[in-house]
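Yeah, one chain of the complex is gone here, protein chain that is, but the others are all in their spots.
In order of appearance the chains are A, B and C, and numbering begins at 1 in each one.
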Amino acid sequence: MSEFLDMGGYARYVWTAYGITLVVIVLNAWLARRRHAQALIKVKQMDRSELIERTPTVRRNP
Amino acid sequence: MGLVRWFHSLASPPHFYRFARRLSPWLAVSSVVLIVAGVFGGLVLAPPDYLQGDGFRIIYVHVPSAYVGMLAYVVLAGAAAIGFVWRIKLAHAVAVSVAPVGASFTFLALVTGAIWGKPMWGTYWEWADARLVFELLLLFLFLGYMVLRAAIEDRDKADRVSAILAAVGVINVPIIHYSVEWWSTLHQGPTIARLDSPAITLDMLVPLLIVIVGFTVYFAWLVICRLQGEVLERERTARWVQQLLAERAE
Amino acid sequence: MDVFLLILRRDLKIAFRRWGELATPLIFFVIVASLFPLALSPEEAQLRASGTGFLWIAALLSSLLALDGLFRNDLQDGSMEQLALSPAPLALIVLAKTLAHWLVSGVPLLVLAPFLALSFYLPVEALPTLVGALALATPTLSVLAALGAALTVSVRGGGAIIGLLVLPLTAPVLIFGARATDLAVHGESTLGPLYLLAALAVLALSLGPLACAAALRVGLE
Partner (left out) sequence: MSVDPSAGLIVSSLEVWRGERRLFGDLSFELRSGQLALITGPNGAGKTSLLRILAGLSEPRAGAVTWRGTTVRQLAAEFRAAIAYQGHLDGLKNDLTVAENLAFYRALWDGDDALEPLLDELQLSDFAHREVRYLSAGQRRRVGLGCMRLRRASLWLLDEPLTNLDAEGAEVVAGWLLSHTDAGGAAVLATNQAERFDGAAAIEIAL
């Protein structure tokens, strides 16, 4: 096991690289899920007046 | 015919949203399985490289992240171009969602490349390595795209302006790639080993391919997650979003 | 073609009436170049070794510096609306404006560059190649910078991000331009990189104005 962890003397480099990769992967997942959750909140709190549909009046003069 | 219609229906936001909700757990689980299996193969099963020893095992995270970074830029530019030409809002939403993911994987490729470089070259950064320089320029392209989008307040405008930037960028990517390659061959000393083994054996290659597939599936999951949020925000006045909210409230 | 000349003449006339703005990038180019030996060292060998690359970076930056207002001024006073609604293709108008800009900023740069190169101890034999490479490279740089200006035309107050958008795209021009100059300094054949620079210029001049025009139409909305 300790031989495996030692990585033939390259432990410092190999494990740092894998560690950073893990951080980036986890961070990405968290950010992506947060993006979805925040959109739901934003839509819930949106200005309801945006839903009103207005139509202009057109008057034709003879 | 049925397949074409199915693809077409995906471009409609409510269909896409429902489809994505069903798909995303599958993507998440399979990407984790693939990545864990591939990394296990790479760290434990694959033999050490005859030149680089166990140091070469960084390849199992460096190459997949570099690959996903490139793939992301192509997807970004392709989606943006489709959105620009055919005015498909969902395509623009794809481009927006891909950008931060692609940037983070490109960044990861740079960092793992530099860490790998230290034992191989004795320095973290080697300007003569064309691929690291190219990754750096690619990261700048992602950042430029994101900064431009952030600077334009109107989402519709931001979509189309940034699509033009992405299209110009993707035309430039091969030119940048070959010019950097050409430039590095002029400056490369004979002592510089390239960041891949010249003779990679099959038991080294298989785990690598598995991790690449795993990273790609993971990338798809991330994009779909972000895309759901993006679609909701863009479609907030649409009836289906309001219905969805009402259902969730119950 | 009439429209092309019309726009070219108008922009040149305006440029000469605002000569202060015209001179800024050139003075910037000269000042930065004069600061370089102060930062590095006045030694001949060192200056000669890094002078080429330095001249190229300075040329790159000064050609980006000037383009912020290229379309923004027209957008703000409303003339861009009229140009976009004119019967002439917008890409042709963009090309005329870019050419006008190159004539007043790129050409003086070609004239100044040999003098700066001499002060960095570059051999006289290398100067024709330097000017030739700059003559082929600056149109590409102008088109790229124009593209940056067109993309950011609707960004409030933000000419600063042009550099971030455009600089990564200029890498090939920089590589080939500096390489051609370097080869000339060492007395070798410079045709290869010069051809590549010419190819890039053709590509930029043919596709760039179309992309600019598309970006401007979006910016006008």
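The rule we apply is simple: a contact is a pair of C-beta atoms (placed from the backbone, for glycine too) under 8 Å apart; a residue touches a chain by one contact, two chains touch by 3 or more.
Owing to the predicted nature of the structure, the values given are computational and were not obtained by experimental measurement.
Here the chain not displayed is in touch, across the complete complex, with A, B, C. From the options C:Leu6, C:Val131 or C:Ile161, the residue with contact to the unseen chain in the full assembly is C:Leu6. Interface note for the absent chain: among C:Glu43, C:Glu81, C:Glu125 or C:Glu188, the touching residue is C:Glu81. Touching residues on chain C toward the chain that is not drawn are 2-3, 6, 10, 13-14, 17-18, 76-79, 81-88, 220-221. Residue-level contact of chain A with the missing chain is found at 50, 53-61.
Chain B residues in contact with the hidden partner, per the touch definition given at the top, are 153-157, 237.
Going forward, only the chains that are shown with their structure count from here on.
For the pair chain A and chain B, the distance between mean C-alpha positions equals 14 Å. The centroid of the Cα atoms in chain A and the matching centroid in chain C are 38 Å apart. Annotation for chain A: no residues touch 2 or more other chains.
Against chain C, in their complex, chain B makes its touches with residues 137, 140-141, 143-144, 147-148, 151-154, 156-157, 160-161, 164-165, 167-169, 171-172, 175-176, 179-180, 182-183, 186. The touching residues of chain C, when paired with chain B in their complex, are 147, 151-152, 154-156, 158, 161, 164-165, 167-169, 171-172, 175-176, 179, 196, 200, 207, 211, 214-215, 218-219, 221. Here chain B touches chain A in the complex through residues 35, 39, 43-44, 48, 53-55, 57-58, 61-62, 65, 97, 100-101, 104-105, 107-108, 111-112, 115-116, 118-119, 218, 221-223, 225-226, 228-230, 232-233, 236-237, 241-242, 245, 248, going by the rule given at the top.
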